[in-house]
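One chain of protein is taken out of this complex; the other chains stay put.
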Amino acid sequence: MNAPAYNFAYLDEQTKRMIRRAILKAIAIPGYQVPFASREMPMPYGWGTGGVQVTAAILGPQDVLKVIDQGSDDTTNAISIRKFFAKTAGVATTTATDEATVIQTRHRIPETSLHANQVLVYQVPIPEPLRFLEPRETETRRMHALAEYGLMHVKLYEDIARFGHIATAYAYPVKVNARYVMDPSPTPKFDNPKMDNCPALQLFGAGREKRIYAIPPYTQVVSLDFEDHPFEPYRFNAPCALCAAENSYLDEIVTDDKGGRMFVCSDTDYCEGRQAAGHHGSLSAAPYKEKAQEASNG
Amino acid sequence: MYVAVKGGERAIENAHRLLAHKRRGDQGITEISLDQISEQLGLAVDRVMSEGSLYDRELAALAIKQARGDLIEAIFLVRAFRATLPRFGTSEPVDTGAMRVQRRVSATFKDIPGGQILGPTFDYTHRLLDPSLAEGFVPEAPATTEASTAPTPRVTDILGRDGLIESSPEAEEGASVGDLTREPLNFPADRDLRLQNLARGDEGFLLAMGYSTQRGYGRNHPFVGEIRFGEVEVEFAAEDVGFAVPLGAIELTECQMVNQFKGSATEAPCFTRGYGLAFGQSERKTMSMALVDRALRARELGEEALAPAQDEEFVMSHSDNVQATGFVEHLKLPHYVDFQSELGLLRKLRKEFAEANTPDAMKEAAE
Partner (left out) sequence: MTTIAELPPGFADKVLSAQSTFRSVMDAMARPGSVQRIVPMAGAPGMMMRGTAAIALTLFDHDTPLWLDARMAESLDVTKWLKFHTGAPVVQDSSIASFALIRDGALLPPLDHFALGTSEYPDRSTTVIIQVDSLNSGRSFELRGPGIDGVATLQASIKPFDLFERLRFNEALFPRGIDVVLVADDAVVAIPRTTRVVSKGS
């Protein structure tokens, strides 16, 4: 039997060269979706294969990798991807945003500001921001070529007419470097301002749809809006119940079946860091520890 | 008191251990062997090789075992293995005309040179569950005869000799064949890429698309010119050796569909072609593929393309079951961050709606 033997970071060198060339063009044309010959990965399409291929193409032994899903290092898919690279590339991993050189993410941008020695790799399901308005690739490609984005503005304006607001809460479209309209991946619009003028390089990988795109560091990223209806980032009414953070994105936790709710940071590293630094929320009496670890220690 | 959910790593490990246990089933029952899968579930192996794009019975059997019989999962395992294999080059085109035929039927002629050969087929079996197969069944030895040495030319070649069917479009000498696993797909796509996409495509999807053309959504008047199943030689032209080196034989099923004719004031009318090819024995797949191939040629043949099966972007973007299953199933991954965003927006809109729809009288009364 042909026993499988895999390369450093899983991908073969020919595949890495192809992805690397696509990444360079993506950086040179901010916000433009570069087609690439995405490979079948040993995890399903839609589960981060694009992000994984980008990470595999850039990762080296000196890197420190952080993987988050929904802002958390401990969601199952984040763990699965982190283990994949720990196994195939032997890289150091971390949950601390500060310490990471490469951060792969699904649906969030960390709360801690990124710095210039970092690369943020997004997993993207549908890279085409116009796809829900026009299903045909041949059409949307033409629209991007002509920078013809009227359709998107019509859609946003219809929202306003119907609801009084732009009714897009996540995957909120942005314009990059005043040229390409881009899908920021299904991050909440809360995170959109973090993309603008960010010191870190942002790379986006869509495996199933076979596209790679990028935002270079210090690049203008503007959320689409109208003069009379400016972009409003999402805000929460209450601080985090664990660390009392006032400016972080919160998960709503259903605590009972009688309408009980609490709100805690979606970025677990940020929240733990704040708690360790002595910030306490209204419900933070419980020590923030791994349940399973307690069980195995006890 | 709330403690954030953690311990996912252990949960994953335990889930995989449980899966391995479930896969094995009752350990009092003999473990199934790869040979058993390959020999006794041969058509499942054929499908996994076809849609997995890798001709290796043993690996396909392993994938089926590992996937607990879930063929799409097995196809995925094979594809993921195949993706990072090194490429040494491209084989020479196989000659299906020289196939060692095990089965061959034509619906267009009563008899054909080389004869109609039924071979191993479910056709004409009565679909009655057979209790004798439940255990210990020993089949009769098959009837045998001298292997025929008569050539079995392709029916489409016979039609082609008289110009009754369009000639098969030939690529320019030395032109490279597209490979959508190595180059990203752009639309419009040429027929080489379309056929590759269909050959890897999900059998069920192609069956439904092919069926839709028969029911009037892009009808193309198909006749089965010929279906043949058997062994062909694969050769590889190694640049430094200077001649083609035989790599071995593989089993293939080929379907040549003869379809409605075209013609114009300047061009004599002739039948058109639809083509299907798959690893192993897979008639449903190759027939469906041939119907869809023909439907996708609408643009090239100057026909109106209105039906789903004629829409190349639609068909090619949705035919791949590994892509489709991944994206459908990814909906079970956590989405609570985006859901929270929607939830917040919805609550805000509902609040505004309630305020706007409170009658003025009540507002005044409340004041």
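Letters A and B mark the chains as written, and numbering starts fresh at 1 in each.
Everything below uses one rule, namely that a contact is a pair of C-beta atoms (placed from the backbone, for glycine too) under 8 Å apart; a residue touches a chain by one contact, two chains touch by 3 or more.
Source: prediction; values computed, not measured.
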Item to check | Per the touch definition above, residue among A:Glu13, A:Glu99 or A:Glu158 touching the missing chain | outcome: A:Glu13
Next on the checklist: Among A:Leu201, A:Leu224, A:Leu250 or A:Cys271, exactly one should touch the missing chain; which is it?
Outcome noted: A:Leu201
Next on the checklist: Tell me which of A:Ala145, A:Ala161, A:Val254 or A:Ala277 is the one touching the absent chain.
Outcome noted: A:Ala145
Checklist entry - Of the residues in chain A, which ones touch the absent chain? => result 7-9, 13-14, 16-18, 20-30, 32, 34-35, 57-61, 116, 141-142, 144-146, 177, 179-180, 199, 201, 214-220
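Here, only the chains that are shown with their structure count from here on.
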Checklist entry - If you average the Cα atoms of chain A and of chain B to get two centres, how far apart are those centres in Å? => result 33
Next on the checklist: Using the touch definition from the top, list the residues of chain A that touch chain B in their complex.
Outcome noted: 1-2, 4, 6-7, 10-12, 14-15, 35-42, 44-47, 49, 69-71, 74-80, 83, 106-108, 125, 135-138, 163-165, 167, 169-171, 186-190, 208, 210, 234, 236, 241-242, 249-253, 255, 262, 264, 266, 268, 283, 285-286, 288-293
Item to check | chain B to chain A touching residues, read off their complex | outcome: 1-12, 56, 58-59, 62, 76, 79-87, 180-188, 313, 317, 322-323, 325-330, 333-338, 340-345, 348-349, 352
